[in-house]
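I'd like to ask you about the structure that follows.
One protein chain is absent from this view; the other protein chains keep their places.
In order of appearance the chains are A, B and C, and numbering begins at 1 in each one.
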Amino acid sequence: MTIRLGDNQYGKAETHVVRVTRGAMHELKDMTVSIALAGDFAATHITGDNAHVVPTDTQKNTVFAFANDAVAEIEDFALRLGRHFVSDHRAVRRARVSIAEQPWARITVGGRPHPHAFQKDGSEQRLTAVTCTQNSEWVVSGITGLTLLKSTGSEFWGYGKDHFTTLPETRDRVLATAVDARWRYAGLGIDWAEAHAEARRLLIETFAITHSRSLQQTLYAMGEAVLESRPEVAEIRLSMPNRHHFAVDLTPFGLDNANEVFYAADRPYGLIEGTVARDDVAPADEAW
Amino acid sequence: MTIRLGDNQYGKAETHVVRVTRGAMHELKDMTVSIALAGDFAATHITGDNAHVVPTDTQKNTVFAFANDAVAEIEDFALRLGRHFVSDHRAVRRARVSIAEQPWARITVGGRPHPHAFQKDGSEQRLTAVTCTQNSEWVVSGITGLTLLKSTGSEFWGYGKDHFTTLPETRDRVLATAVDARWRYAGLGIDWAEAHAEARRLLIETFAITHSRSLQQTLYAMGEAVLESRPEVAEIRLSMPNRHHFAVDLTPFGLDNANEVFYAADRPYGLIEGTVARDDVAPADEAW
Amino acid sequence: MTIRLGDNQYGKAETHVVRVTRGAMHELKDMTVSIALAGDFAATHITGDNAHVVPTDTQKNTVFAFANDAVAEIEDFALRLGRHFVSDHRAVRRARVSIAEQPWARITVGGRPHPHAFQKDGSEQRLTAVTCTQNSEWVVSGITGLTLLKSTGSEFWGYGKDHFTTLPETRDRVLATAVDARWRYAGLGIDWAEAHAEARRLLIETFAITHSRSLQQTLYAMGEAVLESRPEVAEIRLSMPNRHHFAVDLTPFGLDNANEVFYAADRPYGLIEGTVARDDVAPADEAW
Partner (left out) sequence: MTIRLGDNQYGKAETHVVRVTRGAMHELKDMTVSIALAGDFAATHITGDNAHVVPTDTQKNTVFAFANDAVAEIEDFALRLGRHFVSDHRAVRRARVSIAEQPWARITVGGRPHPHAFQKDGSEQRLTAVTCTQNSEWVVSGITGLTLLKSTGSEFWGYGKDHFTTLPETRDRVLATAVDARWRYAGLGIDWAEAHAEARRLLIETFAITHSRSLQQTLYAMGEAVLESRPEVAEIRLSMPNRHHFAVDLTPFGLDNANEVFYAADRPYGLIEGTVARDDVAPADEAW
């Protein structure tokens, strides 16, 4: 029997950098950057020889230094960082740079946009994870924290019953979820901002207009809508909790709840996860 | 020596009720309701005699039952609940009903508002805490989670120095905070929605336009602006963390950071708390 | 009408300092320190004149510098810090220093205590909040995150019923809570470590041995036990959520739940808050 080192990676996680671009109207970019490097790092594990190690402190410094140049979109910034680690450090076979961007909205004063005052814009974040090797590069972007709710237009019936089934069927329920979406781009020369905005719009609008017979159906429709309209997206992975809203039984109080009063439960919750992909695009496990 | 029961209260906390109002365009009200009752509850503490106790489960039921009627603004709903507990239960001398409202925005599809699809609107919440006794009622409303940032227009210098001071003075720093505001209304017959929207607007705009020499100065200006414009507000209490953004020293890398690249720190943070009040309005400690 | 500055305070919150004391056996003290200063700070609010301001950055430095001397108990450390700010800065009328201590346990290897390896010991934290003015000093200590559960020995019945009551009475329920306790010491020359350990032991043991007819009764018994045995404690304030464990109805599945299978709910929850005090000790609102 021999014991061996298997897959491994390391890096600096969650460097929170805020980049202001000065001018008549300031611009703001709020990014939390996580780096993971894989490669020829057996020595540090087995003997403690760190000669190949790029310290995570150096990685953090690199994030700040690179942010001194124009950042552009998070996909651009992640690609610059990923390429740097792969090209400048021979031990690094694969660099993955993940960025969560917190959007900020410009404050308006008396109806006019203020040049340098901003307001945090929601709990939703824009994501990217770029993977660079010597030969290949993949970009996976996405969204987290996009919470959606339909107050009607959702049914759930016709499901399998067994000894443990007590759930009544319903033709009209509240459907609520917090979308966590990641999509892999088919290439690199893409207008990242537009691609992201359109994928997001399609997800939201499809959630709204799909008459839902199951959250799975809604999930698939959302992914399909993105793939149908956006040729630059190769596949999309969605993770969507079912945030249950239970109609409260008010009959003990002599009241009729016309499907208007709901208890929003925390746990447990359903969790629906699925991938929607193109038949003619090769999978790319290395991208994830 | 005698041991005695001092101040006490109890109630059901964080009943999360979502109220849909059906119609051509559905409306959505997402409230987390906490109730605290004080009064003649010595017996349950000392002998375990619960005859005076309104179970917290009953309080929860009451929230759901009351939500079956039109909810209106959270201040209205909290007043209805508070009055109910004080009037229907003789043991209850004081009922405090606190509500946090999560705003949702209507989804637009193809530019048109959708009748029953919504999107969670930010991490900011609207708050109220209503206190009812047999003789009096107070309404304190507010905001939590309103995160603001100015990328310039903030200085900090001229402060006291002692043996432990190392902070360099600055004429241009990033100023960021998450506003937690509570204001007490002077009366009851108020347009709650308008009063809240205007207080919020004044807080945000004043943050933006105040050239800041300290976060204290900004805080006071924000409170003053609300009191100056809104006669219905008797006093306002603000709690504002200083979410430090430190300019990164890039000189080790041969780079000049033109006050554009910042490290956003988590902890420790400054915490500034202050009250702005009117001279001619009596304090009301019972309201808080 | 005049607008004026009311109560205000400011300071550095959550400076996380870990103090190692070297020797044959290392010792570890893990403290998160928050400081709040009140006093003559009107100028910075109203004109932005910071001459009286002790920057929060200086406060943070002071915490680290003071930790270079022996720290002793958190009450001692908080008193040293509080006295420093009041005595060295004339503008400071009141300094409050709050410390949360994270306990660590020494790791044993082969049954023997290791000289310098530690393991975080639980989610419970020891607390203190020391308030210093020119003339007075108060010490309030406590516990947070102490989660307790009784699987029997708890009843709840005989409560008031109204139109909204549906809760069935029970002679045997699970009682679970997360104790948040703060007690004010009557003086200063106290063995803080022993006083804390004994108050904690009394709270836990009393929770265990009290046959409970309500969580209020348990709360009062816990506070009373501390006051009866510990003359150095002037009053104690307890906040105890009722972490509901609902027996699951298994009859739909042909099963009999012998009060053994429970659903542990998150929200809503009961929240019971109460003070137990001595008749012969003056209150001290300034201490809280």
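In the analysis below, a residue touches a chain if its C-beta (ideal position, glycine included) is under 8 Å from a C-beta of that chain, and two chains touch if they have at least 3 such contacts.
Keep in mind that what you see is a predicted model, and the values were worked out from it rather than measured.
**Q** Of the listed residues C:3, C:67, C:99 or C:186, which contacts the missing chain in the full complex?
**A** C:67
**Q** For the full complex, which residue in C:45, C:150 or C:230 touches the chain that was left out?
**A** The single option touching the absent chain is C:150.
**Q** Mind listing the chain B residues that contact the chain we can't see here?
**A** The missing chain touches chain B at positions 163-164, 166, 252-253, 266-267.
**Q** Residues on chain A that touch the omitted chain in the whole complex?
**A** On the chain A side, contact with the omitted chain comes from 1-16, 34, 36, 41, 44-58, 60-62, 65, 88-89, 91, 156-162, 164-167, 212-217, 219-220, 224, 227-228, 235, 237, 241-242, 267-280.
**Q** State which residues belonging to chain C touch the missing partner chain.
**A** Given the touch definition above, chain C has residues 15-22, 26, 28, 30, 61, 64-65, 67-68, 104, 107, 109-110, 114, 116-123, 146-153, 174, 204-205, 207-209, 245, 248, 250, 252-253, 255-266 touching the missing chain.
To be clear about the criterion, only the chains that are shown with their structure count from here on.
**Q** Select the chain at the greatest separation from chain B, using centres from the mean of Cα atoms.
**A** Farthest by centroid: A.
**Q** Would you mind pulling out the distance in Å between where the CA atoms of chain B average out and where those of chain C do?
**A** 23
**Q** Distance between chain A and chain C based on Cα centroids, please, to the nearest Å.
**A** Computed from C-alpha means, the inter-chain centre distance equals 38 Å.
**Q** Quick one: report the Å distance separating chain A from chain B, using the average Cα coordinate of each chain.
**A** Inter-chain centre distance comes to 30 Å.
**Q** Which residues does chain C have that touch at least 2 chains other than itself?
**A** 164, 166, 267
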